[in-house]
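Can you read through this structure? Questions will come right after.
Apart from one protein chain that is not included, each protein chain of the complex appears where it belongs.
Which chain is which? They are A and B, in the order written, and residues in each are numbered from 1.
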Amino acid sequence: MNIGNLPFVVAALLVVFGIYTFLFKRNLIKLVIGVSLVETGVNLFLVTLGYRTGGIAPIWTFAPEAERMVLPTPQALTLTSIVIGLATTALLLSFAVFIHRHYGTLDVRKVKELRG
Amino acid sequence: MTALTNHAPVLLIAIPLLGAFAVPLIGKLGRTARNTFVGFIAAITAAFAGLLAASVFGQAGAPSLYVLGGHGFAVPLPSGMSVPIRILLEVDGMGAFMALITALITLTGAFFSFSYWKGRSGGTLFYSLLMLLTAGIFGMELTGDMFNFFVFLEVTSIAACGLIGFRVWLKTSQEAGFKVMALYTLSGLFVLLAVGLLYGQYGGLNIAYLAGALTGSTIDIVALGLLLTGLALKAGAVPLHMWAPDAYGEAPAPMSAVLVANSQASLYGLFRVLFTLFGLTISVAALGWILIVLALLTIFVGVTMALIQNDIKRLIAYGAVSQIGYMLLGVGVGLAVSVAKPDYGFVAMQGGIFHMLNDAACIGLLFFASGAIVRATGTRDLNRMGGLAHSMKWTSVLFLVGAFALAGVPPFNGFASKFLIYEASFKLSPFLAVIAILSSILLLAVFVKVFQAAFLGARQEGLGGEAPMGMMVPMVALALVVVAFGLFPGFFVDRIVTPAVNALWYGREAYIGLVLGGG
Partner (left out) sequence: MNGISSGFGAWNPIAWALLFLGVLAVGFAVRSLGKKNYKRGTGQTKVFLSGNEEPEDSAALHVRGRHLYWGMVEGLSGYYRRVQALHTGVLNDYAAWFVGVLAVVFVILVLAR
């Protein structure tokens, strides 16, 4: 069945939802989830870039007969991006834990001692 | 020596990376061993940066290529075209110039932090993060591959935020760390989205390959918008600057200058994207004027917000934000006229790019002096300091040198670059030069405020003494750079700045031809 451009649409929707969450939610953990959504959308976009219709996995060993393979480069890009996302999310969450310890709240509208 | 110079681009990234992972091990041997190791790594890195700059400027700023992992990097396609497939580090005049700036700031920052961490614990992990940040900044400045640029961008983001939130017992530093990390990550993801768009459209990640293949299609414009905004956020242009006072203000004193070098590396990335990647395929007049408007906002809002701060480091941070605007102004004027390429465009770019070096040295000096002040008084509040000039004579003189230099008072180096920016932007539109000059005067007012509040007045009791020698030597080194570049600007502009400007202004064909023509 032909899914056409649907993965690109889904990736764009994920990015938009992530930005919406980051713009309008108050809990720090929800902001981290928003960043994670944007990340997921971008990763999905990257993986979809490499897809070729009817292609098989880009592995030469014991490859079945097929006329084309999907591109391997976007898969490498996505893996790198996932790992970067892991480090980023870990750092963000540890900052959130410390903020809760110091301020007693996770509301981003109350964590604004640095302003002006 | 030639073999070392040939490998200098990758060694500049590899040596700090090795240092970053080896420091926790060497730290087990004791404080002296760790400090010696860190100093050694910083010195070796600076030496390699100097070697790289000497070799690149020795061939008049022509780009030189370093292929990671092999000699052949071009794969011929059946159509006859060849596609570059490995990660290439392409260093031209601009990259070598940025490497010099980074080497200067990280070397002095590392040496300043030795005496900063004396008597405190936790320094080992600090040095590890610092060297990771150094490796990331060098990677951003030397790479010729868009995705590699994104990876190093994220490395610097993570290391920088780790350094900002390093002192976990202070509540404001955690808040700053969260805000900065969230914004850096978001902008980095938009940069990745743009890189993905370009890859999907043209099938390559190499900057030279993409530059050769770009047409002005809608996808390119979307990618350009994403790259411009993402990198402008990381550089700290108004109205995307609000993280910058938190970041520079809450980081430990030796690190604020290195964070400014981080922002300048993102600014370099922006220039590389605008001049080399996109070149004249998009409407440079519109782009140039976007940069000019951002620059004017940055200059004015940065300096006016600095005037009302009560925290010394936040104030200097707003000053740093304002100076980024001068660099944007110079290069924006150059970009706006880069179709006709009149002389004043070249001069404007000289001013903007020279200001990157001058600003790095002056802001480094000011942040180090503020670190010495905070150490002596125990507070960052300007309203509680006073009379420090009695006990900290040298620091007050050095602070004055940095403040005058940044505000553009002759004969220091800030005046040399700002003079070029004023004259050239006046030719494009007098309003630009008016705002730039007024803001320089306001910046002088801001630093007069700091000097008066911190140093002048009667001697107060209970305040510490002069900064120790470990803090003094990096400050004196930066002050010597400030004075030397101020007294002999022609020498440095001809040798260092003009090849960098040539690489951006005229060097697009050479940059592309090195990768696509050879192989």
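FYI, a residue touches a chain if its C-beta (ideal position, glycine included) is under 8 Å from a C-beta of that chain, and two chains touch if they have at least 3 such contacts.
Here the structure is a predicted model, which means the values were calculated and not measured.
When you scan B:A257, B:L357, B:V374 or B:A416 for touch with the missing chain, the hit is B:A416.
Considering the whole complex, the residue from B:G162, B:G364 or B:G486 that touches the absent chain is B:G486. If you put the hidden chain back, the residue from B:Q59, B:S429 or B:Q452 that touches it is B:Q452.
Contact between chain A and the absent chain runs through residues 19, 22-26, 31, 108-109, 112-116. Even with one chain removed from view, chain B keeps its contact list with that chain: residues 178-179, 182-183, 186-187, 190, 216, 218, 221-222, 224-226, 228-229, 232-233, 239-240, 242-243, 282-283, 285-287, 290, 301, 304-305, 307-308, 310, 343-344, 347, 351, 382-383, 385-387, 410-411, 415-416, 419-420, 423-424, 427, 445, 448-450, 452-454, 456-458, 460, 486-491, 493.
By definition in this document, only the chains that are shown with their structure count from here on.
Remark: chain A and chain B have CA centroids separated by 28 Å (rounded to whole angstrom). By the touch criterion given at the top, residues 147, 151, 154, 157-158, 161-162, 165, 168, 171-172, 174-179, 181-182, 185-186, 188-189, 192-193, 196, 199-200, 205, 245-246, 249-250, 305, 308-309 of chain B touch chain A in their complex.
Partner chain B is touched in their complex by these residues of chain A: 15, 22, 28, 31-32, 35, 38-39, 42, 45-46, 49, 73-74, 77, 80-81, 84, 87-88, 91-92, 95-96, 98-99, 102-103, 111-114, 116.
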